[in-house]
Structure formats: C-alpha cells, structure tokens
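Omission of a single protein chain aside, the complex is shown with its protein chains in their original locations.
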Amino acid sequence: MWGTGVLKGMAVTIKNFFDTYTSKNGIFTVEYPEKRLPEKERFRNFPILVYDEKPEELRCVACDICAKECPPKCITIVKAKDAQGKPLKQPEVFDIDFTVCMNCGICEETCPFDAIYMDHEFELAEYDRMDALIYKKERLSRPWTHFEKIRPTDAKEINERRAKDATKTAAAVKPAPPQASNQQT
Amino acid sequence: MGLASGSPTVDQGLKSELEKEGVVLTTLEQLYNWGRRSSIWPLQFGLACCAIEMIATACARYDIARFGAELFRPSPRQADLMIVAGTVTKKMTPQVVRLYNQMAEPKYVITMGACSIAGGPFKEGYNVLQGIDRFIPVDVHIPGCPPRPEALLDGLMKLQKKIDGQSIESAEWYQQGQKREFPIPAFGPKGLEPPYNPEVWKPREYEQKKQTEAEARKIHGTIHDPKQSAVSQ
Amino acid sequence: MIQLEEVKAELEKSLGVQTELSGSGLLVPKSRLLDVFKFLKENAKYQMDYISNLCAVDYLKQSQIEIVYHLYSMRNKTGPIGIKVRTDRQDCIVPSATPLFRGAEFQEREAFDLYGVKFEGHTDLRRILMWDGFEGFPMRKDYVHEDEDRYVEHP
Amino acid sequence: MTNTIETQTRPSLSTQQLEVSIGPQHPSTHGVFRMNVVLDGETIVKLKPVMGYLHRNHEQLAENMSWLGSMPYTDRLDYFCSMTNNIAYALAVEKLMGIDVPERAQYIRVIMAELTRLVNHTALVGFLLNDLGAFFTPVLYAFREREKILDLFESVAGSRMMCNYMRFGGVKLDLPDGFVDCAKAIVDNYPPFLEEMERLLTKNEILMARCQNVGILLKDLAVNASVTGPVLRASGVNYDIRKIDKYGIYDRFDFKVPLGTVGDVYDRYYVRILEMRESLKILRQAFKELSAGPVISQKGLIAAKSPRNMKVPAGDAYGRIEAPKGELGFYIVSEGGTKPYRYHVRAPSFINLTILEDMCLGHKVADAIIILGSIDIVLGEVDR
Partner (left out) sequence: MLDPRFRGSDIKECMENLDQIFVQAKRTVMNLAESVLPQPLVLLVSMLISIGVIAAIGPVIMMYLTWLERKVVGRIQNRIGPNRVGKFGLLQPIADGIKMLTKEDIVPEGADHILHFLSPVLVVVPALLVLGLLPWGRNMAAVDLQVGLLLFFAITSTGTLSIFLGAWGSRNKFSLLGALRAVAQLISYEIPQVFSAVVVIMHTQTISIVEIVNAQPGFNWFVFTPWGFTGLVLFYIASVAECNRTPFDLPEAESEIVAGFHTEYSGMKFALFYMAEFLQVFSLSALAAALFLGGWQGPFLPSWIWFFLKTYGLIFIMLWFRGTFPRLRVDQLMGFAWKFLLPMSMINIVVVGIWTYASPIVAWVLGILIIAISFGVLAKLNTRYHIERNRKFILAE
C-alpha cells in the first residue's frame, strides 16, 4: 500500500533518535578535546628521530638511505664534520619537510639502524608555513622511552633484536653490520 | 567610547569579580569575535582525499557540529571559512581564487593536508600548484596526508583562537581602500599567468630573514640536496 | 587463456596480416589495425567485444610511440589479447578504434592529450586532462617542465 | 522511451535553451568534476563532462621513482579503497617478477579487499541518497559503519585511509593479535546495519519513484563502452573478474554475483547492497580458513628491505582486479631497471563516465545528478 515504505523509514530514524538517549552506544560521538579515541599502536603520522640517552647522540648515522628511499624526497641530510673535516657518523642537518611528507612509513621500514620511526602526535596545525612546517633535527628527536610508551609491542621486539645483535657483534671478532631479522619492525 | 584610541583596557580583576555574580563584562570587540568564532560555516568545497576526511569530521564520530560549524553552506556567499582540502591543480586554481573572492568578507582559509600547503607528495607534477598560499592568504595550515579528523578539529580550534585575538581596528576587512579582491590567474601555454601573486606570496622576505640567520651561524659546508638531483635525472 | 601464437596464426590465415610477437602482445601494422579489430570482434571463436585498456608508450631511443590495446571477450569470458601499434614520434597518426569500441573514446583522448597521438576518425579529439590552451605533450620522455617559480624551502 | 520523458517539443512556444555548467565546485559532483549541461526548461539536451581538475600526474611521478615508491601513491588513486589499489599494483608487478605469495598473505589480501568493498559500497549508498536530497542522514549512518572498518585498517596498516600495506610478494606486517575476533565482531553486526539501511531506503516510495526507470543503461551499449563493475552487472551482464580471472585465491570461496534486470539507478543501488551481502559471505569463509604462516615470501622481504635497488626483469604486464568501482588494471613496462619505464592505470571510474551523456539525455537536472551519483566516480582515479 502506498506510504508504508515511507513510514518504515521514519520508524528507523526515530529509533535512532531515542537510542541516543536510552542505549549506551547510541551516541557515536567522541568529544575530541576532552575525551580521545584509544590510539592504535601502528598509527603512523610524522617521522621522529630516536636517541638512547643524550639528545646529541642520535641513532642516525647520516647514511642517507631514508633520503633516497623517500618517495616524495622530503628528507635532507648533511653529514657532520669534525674540526679537521673528517666526516663523523652524525647528521649535522636533518630536516624533514612536513609539507611534502606523505606519512607512508617507508623510511621506518628501510632504516637499517632503527633510527627513524613514525610518531602518533597529530596536533601540528601551524599559522605560518615558512619555517614552522620544516622540522629541524632538534624538533624531530625524541627519547627511546617515548617510543616505548606509544608502541610497546614493537618496542619490545626491537629491543630483543638489538640485544641479540649487540651480543652477536660483541662475540664476533669483526663487528658485522646489524642484520635485520626475518620479522623486522 | 574608547574604541578609536586603541581597545579599552578592562582590568581583569573587576571582570572576574563581576563574572562571579553572573554579570558578563565584555567589550564590543570580544562580542564580535565570540559571535564569529562560535559559528563558523565552512564552504562545501572538497578537492581530493582530504575532503573525505573533512566529511568524516562532519560525521557522527568527530562531529564538527559541536563547534557550531555544522552547516556546510554550498554557496560561497553564505560561507565564512574555506577549507582547501586536497591537491590544488593548476587547472583548478582560477576556480579556487574566484570562490575566495566570492566569499563574504570576514573570511578565513584553512589549508588542510600537505597538498594544499605546498604541493605535498605531488609537488613535482607539471599540473600541480605548489601550495594555495601563492594566490590567497591562508590562516591555518594543517600538515598530514591526510590529517586525522581530530587534527582538523585541532586546526579549527587554533583558528578560533586566532579569531579571538583579532581586533576591529587591525582587521584587514574593516580598513578603507584595502583591496581584498585577488587577481584570478589565467591559463597560459606553459602554466598559469602570473605563476604567483606577488602581494600574497613573499618568499623573498623570508629568504632575507634566513640569510641573516645563516650568517650568524656561519658553519654550513656544501649542502647535498637530493631533490635537485632527483628532478634533473 | 588465449595463446598469442594461435591468434597470430589465425590472423595470418584469414586476413593475411603479418604480425610479430612483442612482449605481451601482437605488433600489428598500422594500416591493417581496424581490420584486425573487426575480425577479432565478429569472429565466432574470439568475439572480443570489450576493450579494457588502451595506453601509449613513448620509446625515445627508437623514437617511436607504441599504442597498446588489451581486448577481452565478455561473452566467452576469455583472457586478454594484446594488440600493439607503433608510429613515428613526430607525425603520429593512428586509426581510431572509437567507431568499433565506444570504450576507447576517453582513453584515446587522454593519449592525444598526454602523448600527442592523433587518432583519425575519432568523434571529438580534444584535450581531456590538461586545459585547452596548454602546449606540448607532458608525458613524453623528452618533455622538460620548466617550473615558473621553483621555490625550494631548504636554504 | 518510458513515461517520464513525454516532453514533446511545442513548436509554437520557442523557448531559449539555458547553458549551465554544473561546475567543478558543486555539492554533489563527488569532487572536482564538471558537466556542461544545455537545458531546455529542466530537461537536458546536451551534457559534456569536463575533467582534469585533479590531474596530479601520478603516472609521470611513478616513472622517476622506485617500484615500491609508487605504492603509497596508489592509495591516493581511489581514496575510498586504498587496499584494493595496492593489491592491483602488487599483482601486476608480481606477474612481471614472478614472485609467489604465501598462503596467509593471500587470505589477508582477500579479507582486506572484501572489507574495502564493504566500505566503498556503504559510502556510495550514503552519497547517492545525499544526491537524492536526504539531508546527510544516510551518509552519517554509512560513515558510522565505515569508521569501525577504518579502525581495523588503522590497527593493521597504520593509517585510516592511506594503508600502503601490500608489498610485492605479500603484506608489510602480520595481523595484530586482537584483529581477527574484532573483525569477526564487525562482520557479524554488519547485517543488522544493512537491514536498517534497507528498511530506511529500499522500499521508500520517494526513492523508488525517483530512481526507477531513470538513466537506463542497455546491455550491449554497456559492453561496447567497456563499462565495468556494479554499473555493468546492474544492466544484467554477468562479468565479475573475481570469477573470471580467479586471481589470488578467489576460486576457493563460493559466492554469487548479483545481476540487475532493468539497469536503472535503482538496480545499481540495490546490486551494491546485494554485493555487500556476498562480501560478508566471503569474509566469514576467509576468517574460518585463515591459517598461520609467513606473511611475505623470502624474495619479497629482501625487495621490501631495500626497494631502491629492486630490479624487475624487462617486459610488460597488465594485471587487473575487481575493484569495488569496476576493473582496476595496471599496465607496466619495465626495462630491467629500478624504475618503471611506463606505468599506466586503467581507472574504472574514468571509463565508466563515457556513457554518462547517453544516460542523461532527456532526463531532468535532478536525474542527471543521481545518475552521476549511481556511477560512483572518485576524482582521484578519474584524473590520476
């Protein structure tokens, strides 16, 4: 009969209307600034550089692999030089252009020295684009404890692997470069 | 009224006491700013993947309606916030600038996503404009590709903070003789004519600022810039 | 799956067209292209009524542009037959497949827009992706896009 | 033609035709797509689609980037179904390289593809109703379900929309431990959501009056214009690439292919709802048969570790899959180097648009909008 489909449709919407008051998960909104969604562990937003103890000693050895691997080429690395001009195993300039980075996580996969990981921080809106959105080395570096806090299972895996590599390199006469195991990060 | 000679100074002590008794003491400016801040109507204008995240923000879970920004007005006349969500290509730039000109005056621009800030991952493309701030002034930049809906809400809250800070004397749109009509680029054989709007896009000043910083530090060696080599291959 | 050698033999027998196997398709001379399409479409054994993919490839070293067609049959649900056609890079003119397959219309316009391949017999050959005033064919290997104002953020 | 188009031309009343451009910025063109429409009153006389407003030169960028480098770019092709784009690209390169994919990775690929189909069809039903005028309610119900599935993608691949999860020879990472039963829960309470949407929409008289006998696509025109996907099946042509090419392990699942009879907007809407039901069937079977094992083949792992010097043997290959919008194909030419020589995407939405004008002639402006909505185009894929 004409009109029954229309009435059934209205019944659905009114049920949803009263669900928001009666049933627990009627309201689907998570009120952002006050309440936040539980963060997924593997969420990747922008990369960070990781250091163990002191912020000057980054794990990164400026090997430029991630700069070559990055599809949109947004990483710029300059090797540090000590007084006599001999290149050091530290990046002098390591900046990532956040207006080009596409959060794809390829740098995290291909870094052999576990130096660069993807962070969960997403509240990065800025008023000025020129210098605020080109992250220098200082703004990118985070302690390893921060990484263990946001990604516990991955951190546990990586620590075991690094411990195993450390013992292997210590045991072996010639320190072989740390081999990535089957199940990398 | 103290409006002409600088904004009237209202000492905070008196204000907080009155507020305790429920009397709200506010200057006309704060009332204007509060009105504009809490009912921003975005323009229904999506370009690419970030537009889907913008729609997800308007949907049930993140609910931009809580901020009063629920009515996505289709016509630029009634909108006062343009969220440039997605890659602005050279073929689309005249439309974007014309839309910006058509919007009624107290208008704001949020560039959402890496593509609209500076070309993003498609920066090297021949048909991609490297950032919309070459043609129109931008208030808030939200990096990310695409930024999470919460990042868009965070950007909106930062825009609200910026609106709070505005004052009637210094706001551009109230000045006489302020030309707020931005020239619309035309299609040339190779790209857009003119490629950027000199009034809005001032990298040169920024360049001088960085030169002065660089002399101060004076320690750089030769800079190996992979991007240069990648493009010329 | 359809064996390309078998198709090659079939074409030679019935149409007398000399085709050679190159990569995943049959290289057909430009002049006999439409006959091959008509044959593959009407022949009872093949009934290739669906053109899935049409794309141009720019071989700079041999200074040739190759157009690749992939034909399928929706009625017999049989696998792809790759047809390739080569033309010179300067005056590249190829008979258009649109009268036979309407599906090729937009893809031919895209090949014209990005590679400059003129399809004779196409209903309205205009630029589809770039704006009409644009000069040059951007996807060619020797196209260098001189950017008007390449501002690089890094100092 | 049917009864809706009985507008005879009245010779005495010579009306002037109105040229309107339903422009790149329009509430319901699903992105930056423009239709130059010539109207006689409200009836459409001529309709010319104009595209290219989102032409981001994906194919040229891919030519000077490593093979894996353009995998994250495929997410941005059809930004509703990033997983299926990755699978299609991975399949094409695997065909050229001859890498095999382990058992568990095949099952994960099927699960991700079917979850993406659910997301895409739900969002499409929502947007089609939005074009019909329902004030955002179906879109919000659809996006509520989409959020749950996006949480799954985020917990697996790391990003809600841009998953970049497939690698040549398998997948990037294994499923997190809580994934399978969480996915089972979502798949189990999907049918009640579909019933709710059906009660709200399918038998709604206004929707039936607006969508039936509008934009009819005949069978042979569809085949000749190489239309693929649900639009083709709604016209009654039984052509589903999962059944024909049997790529991956789709021959192990038994599922049906829903076909329409008339081929109008209502058929295209309902065929998608039936397809969602079939996808749920596949997902349940896949969850049952999911077995433990490696997620990426040994050769694939080495390639994933240093993509910049991964070489693909010379030759060309065309791999295609049944993406939610139609047949998504990748044609790759390699000269044995670390960069693809030619990289072409056969986008289903781009080619499904050829018949937009044929379907819209004689209809009203309101019909043209919902016909465009029923074809389900995404501009990232149309303009590449």
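First chain written, first letter: the chains are A, B, C and D, and each begins at residue 1.
Here, contacts are C-beta pairs under 8 Å (C-beta built on N, C-alpha and C of every residue); 3 or more make two chains touch, one makes a residue touch a chain.
What you see is a predicted model, and the numbers here were worked out from it, not measured in a lab.
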item	value
Chain not shown, its touching partners among those shown	A, B, D
Residue of D:V45, D:V257, D:L290 or D:L361 touching the missing chain in the full complex	D:V257
Per the touch definition above, residue among D:M97, D:L175 or D:L200 touching the missing chain	D:L200
Contact residue for the chain not shown (choose from B:S16, B:S39 or B:Q211)	B:S39
Interface residues of chain A (partner: the chain not displayed)	1-3, 6, 9-10, 12-14, 16-17, 19-21, 26-29, 31
Interface residues of chain B (partner: the chain not displayed)	31-32, 34-39, 44, 59-61, 63, 65-68, 70, 73-75, 77-78, 80, 102, 104-106, 173
For chain D, residues in touch with the removed chain	3-4, 18, 20, 26-28, 42, 129-137, 140-141, 144, 200, 203-210, 212, 236, 238, 243, 256-262, 266-267, 270-271, 274, 364-367, 369
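Throughout what follows, only the chains that are shown with their structure count from here on.
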item	value
Which of B-C and B-D has more C-beta pairs touching across its chains	B-D
Mean-CA-position distance for chain D and chain B (Å)	32
Distance between chain centroids, defined by C-alpha means - chain A, chain D (Å)	29
Residues within chain D bordering two or more other chains	52, 55, 57, 60, 72-73, 144, 147, 162
Chain B, residues touching no fewer than two other chains	60-61, 91, 118, 121, 124, 126-127, 145, 148, 203, 210, 220, 223, 225, 227, 230
Residue numbers on chain A that touch chain B, as the complex places them	28-33, 36-37, 45-46, 64, 67-68, 71-73, 75-78, 81, 92-93, 97-103, 122-133
Interface residues, chain C side, partner chain D - complex	23-25, 49-53, 55, 57-58, 68, 70, 74, 77, 79-80, 82, 101-107, 110, 127-131, 138-139
Chain B-touching residues of chain C, taken from the complex the two chains share	129-136, 138, 143, 145-149, 151-155
